[in-house]
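Notes follow once the structure below has been shown.
Just one protein chain is left out here, and the rest sit where they should.
Showing chain A:
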């Protein structure tokens, strides 16, 4: 982790009519940091993330991602980020290799680049022998590791993970986080939303969203000390208890 700022948000707000989905959030994420984004459903996590990815125009406030402004330079942002959605995001009717070629292709990698990075990816995951297997035939855990590896195939500066480990068993989740650590060690900034509190403990810093506001932001250790509790889970419950939009 360095002190270079990777994502900066200042009073970032999104309103849908009278509903304030994201309410003046201000934070900074450093390059190579694993930044956890916690919050109940409807707390505004996805909206915030979509604004940072350039999918949604903010109503007010400022934000920059990888040094690019979210209002004016969304196209440059897209070139520098990777994204993995809640829903498993590879094509199941394509083979592993075909998925790699496709995603490498739409990120504009050269054929040679796709070949090299693709081989490296398969070697890292130990999937060389399965290159021609349909992704749909793989176990869920493998699919998710593959989806993450594909999301960082083009060497993005930042990768956004939207609840990446939904429905995966704890062992596989741990393996998945090993991949995240490896990417962070290479200097990739990780912006991850999650429901799993044990995962929150793996993050360098954690933010908690309540009703569109960012009510807490610190390292897991500091947060636990600040609230005088033993786990991030309890921190989260303390904060979320006051939520108006709980479901």
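Annotations for the structure displayed:
By definition in this document, a contact is a pair of C-beta atoms (placed from the backbone, for glycine too) under 8 Å apart; a residue touches a chain by one contact, two chains touch by 3 or more; residues count from 1.
Here, contacts and distances are computed from a predicted model.
Here one chain is missing from view; checked against "Electron transfer flavoprotein subunit alpha/FixB family protein", "phosphoenolpyruvate--glycerone phosphotransferase", "M56 family metallopeptidase" or "ABC-2 type transport system permease protein", UniProt names that protein "ABC-2 type transport system permease protein". Only one residue in the set A:11, A:105 or A:242 touches the chain that does not appear here, and it is A:105. For chain A, the residues in touch with the chain missing from this view are 53-57, 75, 78-79, 81, 83-94, 98, 101-111, 160.
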